[in-house]
Every structure is written in C-alpha cells, then in structure tokens.
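See structure below.
Just one protein chain is left out here, and the rest sit where they should.
Letters are used for the chains, namely A and B, taken in the order the chains are written, and counting of residues starts over at 1 for each.
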Amino acid sequence: MRPRNLLLFVAASVTAACFANTASAQQVKELTFWSHWAAEVPKRTFVEEAIRQFEAKNPGIKIKQTWYEKTALYAGLKTALRANQAPDIFYAEPDQAEYMENGFLLDLSALNWAAVEPWAKEAWTYQGKPYGLPLEAWTVELYFNKKTMADLGVSVPESLQFSPDAFSDMIKKAKAKNITPMALGVGDRPYPGAHVVHEALLKKLGVADYAALLAGKLSWSDPRVLDTLKWVKGLTEAGLLPATFTTLKLAEAHGYFHTNPGALTFLNGSWYTSRAFNPVDKGGQPVDFPLGIMQFPAVPGAVCNECRSIAIGGSYVANASTKHAKEVTAFFNSFLSPEMGNRWLDVVKVQTGIKSDPSKMTDKQAADYFAMIAKTNAGAKYHFGIPIQVMSGKPKEVFTQVFNNAFPAGNISVEDAVKQMAAAY
Amino acid sequence: MAILRRSLLLLVLTLYTSFAAGPFVWAAMMSLRTTTEIHRNHFAFPNPAHWEKFPDAWFNSNYGIYFVNSLQVVVAAVVILTLIGAMAAHCLARYRFRLNRVIYFILFSTIIFPPQITIISLFQILVQYGLYNSKVGLTLVYVAIQLPLTIYILESFFARIPADLFDAARMDGYSDWEIFWRVALPIALPAVATTVILNFILLWNEFLYAVVLITDESNRTLPLGIQRFIGDTQEDVGMIATGLMIAIIPVIVVYAFFSEKLIQGMTAGAVK
Partner (left out) sequence: MPSSQAGVAHDDGLRKPWGTIVAFLLPALTLYVGFTAYPAIRTLWNSFHRVLPRREEFIGLANYADLARDDIFWRAVRNTILWACTSPLIEVSVALLLALALYAKVPGARFFRVAWFTPVLMSYIVVGILWLWIYNNDWGPVNVAMRALGLGAWTRPWLGDPKTALPALIFVTSWMWVGFNMVVLLAALHSLPKEVLEAAELDNCGWGAKLVFVILPLVRATLLNLIVLSFIGKMKIFDLVWITTKGNPLWATETVSTYVYKRAFEWTTFDLGYASTVAAVWFVIVLATVLTLTWAFRQREKLEY
C-alpha cells in the first residue's frame, strides 16, 4: 500500500477501534447491590433469581451483589454513605429515618405504586415521598410445637388465643416437665425480647394509646401500663424465658425452639420461615416438625385483644447519588407485580408489601403456612411498626436496653423500668 | 522443709501456667475439631485431628485474605515507624536546640491520649483525602499512633550512647546522616529490635482504628475478619477456633524467637 493509503487505513482502524470501545463501554452498566439475608436461603434465592431474570431481560445491565449479615451491613453502610462509597442499591428497614433525613436515598415516586399495598408505601414515605421498596412485611406470631403442647395436656382454644390464666397454666405445666415455655434470645438483636412487652402493651391500650405511649405523649406511669408490665413480670418470674436469654443469638433461638433442647413456644416475626424452612443442616427445623401458630395470649383488662403489630421489614432503597437512576428504577419496578408478590409468598413464605394473592400459592408448604397465618390474623387490628421502628434517639436506646434486655431477663423492676423510660423522653 | 518449699513452688508454677495458657490450649484443641464434634463434648482431645480445617479456613473463609492484609499493613507500618521514629529519636537525643524538650514532651504526652480524641476526625480526614477504606490510609494512621511510644523508647536509648563515638566519627568526616545510619543505629539495635517487636504485636492485634477506617471485605485485617466471622449466623465454633489459631500463631512465633530481647527492652524501661 502506498504511504498515504496506509495512513488513512490506520486512521480509520484506530477511529473504528475507539468507537467500538465506547460502544461496548456504553453497553454494560454495573449496579452495586448490598443486602442482608446472607444466611437466609429462601429470601436470598428469591432475590438472586429476580436479579437473574432482570439481567436476562436487560442485557445492558449487570448487578454486582454482596451479601451481608445485618449488623455488618449497617455498620458498613453508615460509614460508606458518609464517605461517598455506598452502593447503588442496598437493604434498609423503614426505621432508618436518618438515611432520609440526610438525603441519602433516591426518591422512588416514579415506581409503579399501584402494585403495592398502601400501608406498605406509607411505611416508607418521608415528607410525602416514598423512598423504599417494601419487600418484606411481617407480623409477630407465637409459634408452638403441637406435639409438645398435646403431650403436656394443654389444648389450644379455637380462637387460637389463650386467656391469661390458661397461658400461666401452660407455663406451669411446661416448667413442671423442665421444658422452656418460650424460646427467645437477645444476644445479637435489639428487638426480640421486647416482643413480649410491646404486644402486651398494644393489646392493653389499643392502637391509638399505644402509639401515644411510644411517642412519649402518654405517661409510662399510666396504671394500665404498670398493670401490663406487672403481668409480664409475673410471666417472666414464672420462668417463661430461657436462662440464656441475654446471650442467646437469634439463629440459636430458632434452634432452641425446634431442635435442641426444644421449647414449647417461640415468639418471633412471621419471617420465622426464612431460617426454619432451610434444609436441616443449614439450621432449619426438623422434617415433619409439628409447627403450630397461635395468637399472643389475651392480656388481663385489655381493650383490644385482637390488636397486633405489623411491620415492614427488609426493603431495598437506592443511593441518591447513584449514576444509574433509570436502571435502578427499572430494577425495582421488576418486583412490582402480583406475579412477583405471589412468587415471594411461594418461595420465602413471609408476607409482603407487594399486592399479592395468597390463594394462588403453588407450593404446598407455603399454602399450609399461610393458611395458619391467615387464621391468626383473622379480624386483626394493626399497629404499623414495632417500637424500635417508630422511636428514635434516647427513648429508643433506653427502650432497647430496658425492655429488650433487662426487663424480660428479670434484671430491673417495673418501677425502675418506668422511671428510666420517663427520663428518656 | 526444702522439699515442701520445692513442691509448693512447683504447684504454684503448674497452677498458674495452666491458668494462663489454658484457654489458649483449649482453643488450639477446638481448632482441630469440627463444630459437631465440639458440641458433643466441648473438652475432648482432637481425635482425629482435622488439619484440613486450616487450609479450609484460609481459602474458603477468607482468613487468607485477612492475614495477607494484616501482613501488608503491619509490616509497612513497622518499617516506616522504625525508620522515621529512629530518625526523630536520634535527632532529639543528639542535637541541642530550643524546641527539643518541647517537642519531646509533646510527643511523650501523646502516649496517654485516648484513641477517641482522634478517631472521629481521622474518619473525616481520611474520607476527605480519599484514603478511607484503604490499606494506605490505615498504615499511615498506624504509624502515627505508635510514633510517640517508639520515639520515647528509642530516644532514651540513643541518649545513652557516649558522645565520644560521635565526636570520633565526625572527625573521620562522617556526615550527619552517616553518623545516624552507620554509628547510632547499629549500636541501638537492641532497642530497635524491641520497638519492632512491640509495634508488630500491638499493630497486628489492633482493632479500633481498623473497625472504623476499613469496611471493604477485601481490605479487612485479621482482627476485623475474626470479628466479622463471629457475627455470622450459626456459631461455627470450630471454624472460629481455627481462625483464632491463624491469628495467634504468627505473634507467638515472633515472640518466642525474640522473647529475650523483648523482655530486656520492656523491663529496662519499666525498671528504670
């Protein structure tokens, strides 16, 4: 080739190569994704599959996933957000108001909210705008071992709710046979121990007064509050909880209930299935475990025994400074359909904030489980959010220390507990 | 009488040694047993000894990564510390100038600083300079926190070197730097060795700064890695024990090798 042609040829090739590079660079957008549930197989399976389907439908987008355990995730996010090293999408729960207060989250108004339950959207609404995709919803349920219950000669009433006396009687019978009445552990979580107290308080006071109590508008020295706390104290002093309550971890508490040493009941969120329905060698309950669900017992003098807490749990949010806002929105929208909602129910076997139809379940284990959940939730009146989701600052810290840890463990009296709470507001 | 005294002595020795080393031996035994075996009997001897747990922990549980990170950060920090610490200590011990005692006193008093006074701002500063979550950033912080102690130990040793040696070297035409590098440093080798070992041990085990300044899994140091491990769902006691062994063994090796030097150095400082 003559020199001038050669030059042209080289120039053309180089230009073509440049364009080829930018074209391919434009082709793959990578979204970073941090999530909790590293060890909760059903949820992880669901999300990983949703990601796979999304990537298949959108070849130009890849999602790089990192799975964490919750405490590690929160610690990492706290500093990463400040340092501008946070991922595009990450797991969050609605109690983390600080994310929204500091403008770290992407406004998700553009999502297909028609596919979401209104109360689920409400949980994530801050100053009129929604910021989170409410994937997981859960209620506090009282699981029990049907066989052990029958062996003790205790029969669960039709209404699935023990009267206070019947419940105390159940505790006595269990203790007589050296069986822990209720498995529960606060070794690594700030909320399980408080379930007993807040469900009792909610039933005693009703939704409105209970909300006022948590907000500091109703005094903790109110006689109804004191009565309820005294009643709970009676239960814990009768030996309701395990001796290792303060150090027992969440996963261990599951095992304590269904495998070793085996407890009579277990007060946990309805996401119990996320660990219990794992294969046995991954910490799941034994095959054919006689699982039953009943209601939290009636509280003496309660105004609303059908009241219960419902909370939005695991959700996904987007980083406000993400460079791929369109792709993130598309990804979130891929979750918002009744099919996805039903798929969540089938695979994960926990309620969801996405509008779905439990009657369309294809998995038998899921169908049976949700039938039980439907029974305990029939006619329920809901309070949205558990205390640590609606409280913040000093009251939240004191509530956790007192009612999650110390009070159920029997380390603080009713009077002192109430005094601490009053001083916290 | 002597026999009674002798046997009493032996009793105290064995009791205390088992008390001091007991937990460590227990962890070593558990590191060679699987978690299921451990839950059956927490105190049995490893039988069979599962040596494969160590490569398993190294490759599958990321202990290998944590170990290498720790090695990189700590070795780099100790090298830099020794060099610039010795330089500063030599200067403070050798040359007389107005600010000498002031600088010395300021450096010395920082030893009692609680870490909290700097950690929050260090977080902000490293973020600002893009050094957050990086091994470089952590290394620099490590050098800074151990500088006062290093300079203190080295300075008192450097100051005891007789001045005649320096006068002689100066007359032989040595430059200031050569005096430091060829005369002072070799003589001060015992003290330098002490600071090297001390810094290595303290930084290898350092946790607070690491937990605040490093969050990326690939940059984690060993203490951080272990803590992360124990936070995971099932308490895999066997695996945690193996990880603990991986963390402890380098330090024990370094120490056993240099124990005499280290004790000499530490006791010299304290006995003074």
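Definition applied: a contact is a pair of C-beta atoms (placed from the backbone, for glycine too) under 8 Å apart; a residue touches a chain by one contact, two chains touch by 3 or more.
In this text, all values refer to a predicted model and were calculated from it rather than measured experimentally.
Participant: Of B:32, B:122, B:185 or B:214, which one is in contact with the hidden chain?
Facilitator: Per the contact definition at the top, the residue touching the missing chain is B:122.
Participant: Tell me which stretches of subunit A touch the chain missing from the display.
Facilitator: Those residues of subunit A that touch the unshown chain are 74-75, 78-79, 81-82, 95-98, 101-104, 243-247, 392-393, 396-397, 401-402, 405-406, 409, 411-412, 423.
Participant: State which residues belonging to subunit B touch the missing partner chain.
Facilitator: The list for subunit B reads 5, 8-9, 12-13, 16-17, 19-21, 23-24, 26-27, 42-43, 83-85, 87-88, 90-97, 100, 103-104, 107, 110-125, 140-141, 143-145, 147-148, 151, 155-156, 158-161, 163, 166, 176-177, 180, 201, 204-208, 211-212, 222-223, 226-227, 230, 237, 240, 244, 247-248, 251-252, 255-256, 259-260, 263, 266-267, 270-272.
As a working rule, only the chains that are shown with their structure count from here on.
Participant: Mind checking the centre-to-centre distance between subunit A and subunit B? Centres are C-alpha means, answer in whole Å.
Facilitator: Here subunit A and subunit B have centroids separated by 41 Å.
Participant: If you look only at subunit A, which of its residues touch subunit B in the complex?
Facilitator: Checking each residue of subunit A against subunit B gives 38-39, 66, 69, 71-72, 75-76, 79-80, 82-85, 188, 249, 251-252, 275, 283.
Participant: Where on subunit B does subunit A make contact in their complex?
Facilitator: 123, 127, 132-133, 211-212, 215, 217, 228, 231-235
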